[in-house]
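Only one protein chain is missing; all other protein chains are in place.
Up next is chain A:
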Amino acid sequence: MADGHSLALDETGMTVPAENSGTKRLHVMIMIAIALALLAAPFFVYPVFIMKCLCFALFALAFNLLLGYGGLLSFGHAAYFGMASYVSAYGAASWKLPPELAILSGVAVATLLGAAFGALAIRRQGIYFAMITLALAQMVYFFSLQTPEFTGGEDGIQGFSRGFLLGIIDLASDRNLYWVVAAIFMASLLGVYRIVHSPFGEVCKAIRDNEPRAISLGYSVNRYKLTIFVLSAALAGLAGAVKAIVFQLATLTDVHWSMSGEAVLMTLVGGVGTIFGPIVGSFVIVAMQNYLAGLGGWVTVVQGAIFVVCVLTFRDGIIGALAKLIRKPL
């Protein structure tokens, strides 16, 4: 603790931000490091794999925005992720939309869906909130299952081309697509960072920590909750829409409840309420799913064992534990 500020940790293990110039400098350095890593990565690692990690990192960032900073545990984020993925795949496949419009239409639908679901769900708290989001997401799942004209039913939507970004950049090349995805990811990460550290973000954290107090201070709590809910849904939609373009694929897996579960796991493994935790969490989970695929039936066993170890030894997630160690919020 070089600068003598104390850093309080509340009982959920979330760091209460003690902003100071040292922390800011550290965050700027980490952002630069991530940007450099994104620039260098495709020369070392298979680009499609990193793109997948980045899509899931976006998804986990979205989930963490709501849980870590809004204190709202949604169990239905697959609905926004999957719907956006369907809309952007359908747009690219049936209407031959260019990729940027396909992605934007996916995000737009996820935002509208988030506004509708959020308006219903924020009326309740805690487990009831989680159950309402889950129930609404299951309705989206069954809608997708029963409308094969739109979603392709169990077969999903495949085999459309990635197209040309802005009519000039050929995304069929993995390298070109990688730069686009990396740029979207970096912009979203900076966006989330900005939201979390804005006055709006501070109010959200205040509501998370003590809702009655925020009400007594005159904040219109529901408006803040709805706004952060919609922001989170839009970001989850962005993740889904980009994923659909990267893999040229949208299926029921994207709207299945286990996809919501994956967002929860990635965020928990990385660290709830940390900016960088969800990114690390998603890289860990996706790497496990991909690189352990050769182990056959052992994949799930190894995954399970790693989760047990994480829960037992890093209660705050990898980045959460690291933040505690260096006593700075990450």
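In this text, a residue touches a chain if its C-beta (ideal position, glycine included) is under 8 Å from a C-beta of that chain, and two chains touch if they have at least 3 such contacts; residues count from 1.
Throughout what follows, contacts and distances are computed from a predicted model.
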Name under which UniProt lists the unshown chain, selected from "Rhodanese", "Potassium-transporting ATPase KdpC subunit", "Putative spermidine/putrescine transport system permease protein" or "ABC transporter substrate-binding protein": "ABC transporter substrate-binding protein"
Contact residue for the chain not shown (choose from A:G68, A:G91, A:G106 or A:G156): A:G156
Per the touch definition above, residue among A:T23, A:T111, A:S232 or A:Q248 touching the missing chain: A:Q248
Of A:L101, A:L145 or A:A321, the residue in touch with the unshown chain: A:L145
Which of A:A33, A:A183 or A:L217 contacts the chain that the document leaves out: A:A33
Interface residues of chain A (partner: the chain not displayed): 29-30, 33-34, 36-37, 40-41, 44-46, 48-49, 52, 145-146, 148, 152-156, 158-159, 172, 174, 243, 247-249, 251-253, 276, 283, 287, 289-291, 293-300, 322
